[in-house]
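Quick one: the structure is below, questions incoming.
Missing here: one protein chain of the complex. Every other protein chain is in place.
Here is subunit A:
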Amino acid sequence: MELTLAIAIGALTGSGVWLVLRPRTYQLVIGLSLLSYAVNLFIFSMGRLTVGAPPVLGPGGAGNPADYADPILQALVLTAIVIGFATTALLLVVLLVARGLTGNDHVDGREQR
């Protein structure tokens, strides 16, 4: 499972970085989205990979913490997803405005001469 997750994060990051370095604004948005997926998965993996372990303690005592998944990172991921969504949406609006004002979709607002 570790290998699969690592490959997934690596592939998402690699494609994201490549797309962010491209000159079109749409590629930029998709690249940043892919990067944020990669980062979210990465945050998850920092809580160690556990299968079938609940993040919330059951009724009747604390139990052994080793039997539970770390809930803090799940909370962090949730916050990061929300913030990432909002800022990407804002970037999308700016992208559309830039397209309207400059007449093309190059990140610098004009084609390379």
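Keep in mind that, in the parts below, a contact is a pair of C-beta atoms (placed from the backbone, for glycine too) under 8 Å apart; a residue touches a chain by one contact, two chains touch by 3 or more; residues count from 1.
Just so we're on the same page, contacts and distances are computed from a predicted model.
Asks: Among "Branched-chain amino acid ABC transporter permease", "Multicomponent K+:H+ antiporter subunit D", "Heme exporter protein B" or "Alpha-D-ribose 1-methylphosphonate 5-phosphate C-P lyase", go ahead and choose the protein name stored in UniProt for the chain not displayed.
Replies: "Multicomponent K+:H+ antiporter subunit D"
Asks: Go through subunit A and note every residue touching the omitted chain.
Replies: 20, 25, 28, 32, 35-36, 39, 42-43, 46-48, 72-73, 76, 79-80, 83-84, 86-88, 90-91, 94-95, 97-98, 101-102, 107-109
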